[in-house]
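Pasting a structure here, questions to come.
All protein chains of the complex are present and in place, except for one that has been dropped.
All chains are identified by letter, namely A and B, in their written order; residue positions are counted from 1 within each chain.
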Amino acid sequence: METQDREARATPRAEPHPQHDVRADDTGTEPGTTVSADGGHEGPSGSAPFPGGLAEATVVGRAQDGDLEAFELIVRRYQGPVFRLAYRMLGDRGEAEDVVQDCLVLVWRKLPSLTDVQAFHRWVYQLATRRCLSVLRTRTRRATDATESDELEADLPVDASADPASLAQYNAQLRGLDTFLRRLPDEQRACWVLRELHDLTYPEIAFAMNLPVSTVRGRLARARQNLTKGMSAWR
Amino acid sequence: MSEVSEPLPLPVEGPAGRGASAPAVVGAVGDPVDALHEHVGRLVLAHPGILRLEPTLLGALGRGRRTGLDGVALSVHGRVVDLDVNVATRNTHQARASLIELHAQLVDLVTRHGFVPGTVEISVLAVDVGA
């Protein structure tokens, strides 16, 4: 194979500084959290451009090269959705924050090994979901000898630090949904949250959870069934 | 390839991936996941191209690891086991070749323990002059 070599003489300590036109303004905004035509859903669209028009794949590629500004854009985009996923899975703000940190630091470390930048969105969800399920498993293992089953498991804790006033904002319907969501078996809850609150497609959920698509469909169907049962009993 | 020492009792054979319960381990002490975790660590260290395990990432965040050997991060969901292993290799063995062998061994090990291999990742953090 031909080698392609280059050499040069340079002044000591000359460091190349790549100029990026990544704009730092508006980095706190996640696309989709303002009211928009599609109803303002919360999961970031995997291919939505960043403020300034940069495609996500571009920003991911730059972060892969070690560009911290690009990585910061990614952190600001995904911290909210990952937090909400973890909160719905674990029921605890502190643990959810830990998941955000673990997950995004892992993203940074493993970025160069991500060979398909178009897969970034579902890859982040994969890391986050697996972390949540792992934490839940450790919790369950400590508490009981429960085995994975369709039976309802111990309720997720209601976060003691939650503001009572904001709980009161929920109307009765939402409290019902919130309650029975907490009671779903972990895998059913994961499939439901990823689908209904984060807009992941079935293949994306299957990827995140390392399950066949048919199993994902099954879990989702059972989750809906359990939720509707719970909510009609609530009434 | 060096011999791995006497393996821990393996789970009762069952249909892999079906059924809801975690595998029963015949005659073993403690949790089957811990048993697998420990076996993974021994398998990795037994490979002639591997010098040592390297600490994993949670230490950087100031939080201790919850269980098991530092250098082997194992996470389980359902029957699926993900492994994330950090090693230092000996420069007498090509790192890539060592990892290719080790990867196959780890996939096999997870399966023999009655779990389903998910993502099995191995990373070389150092290539050192090894005795």
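We take it that a residue touches a chain if its C-beta (ideal position, glycine included) is under 8 Å from a C-beta of that chain, and two chains touch if they have at least 3 such contacts.
In this text, contacts and distances are computed from a predicted model.
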Listed names "Transcriptional regulator, PadR family", "Asp23 family, cell envelope-related function", "Phenylalanine--tRNA ligase alpha subunit" or "RNA polymerase sigma factor", matching UniProt entry of the absent chain: "Asp23 family, cell envelope-related function"
Positions on chain B where the hidden chain makes contact: 60-61, 91, 94-97, 99-100, 103-104, 119-127, 129
For chain A, the residues touching the chain missing from this view: 1, 3-14, 33, 39-42, 66, 68, 71-72, 75-76, 79-80, 83-84, 87, 93, 96-97, 100-101, 104-105, 108-116, 119, 122-123, 150-152, 162-163, 166, 169-171, 173-174, 176-178, 183, 196-197, 207, 221-222, 224-233
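In this section, only the chains that are shown with their structure count from here on.
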Footprint of chain A on chain B - complex, ascending: 20-22, 31, 33, 57-58, 60-61, 63, 66-67, 75-80, 82, 116, 118-119, 121
Contact set on chain A toward chain B in their complex: 98, 101-102, 105-106, 109-110, 113, 130-131, 133-134, 137-138, 141, 147-150, 186-187, 209-211
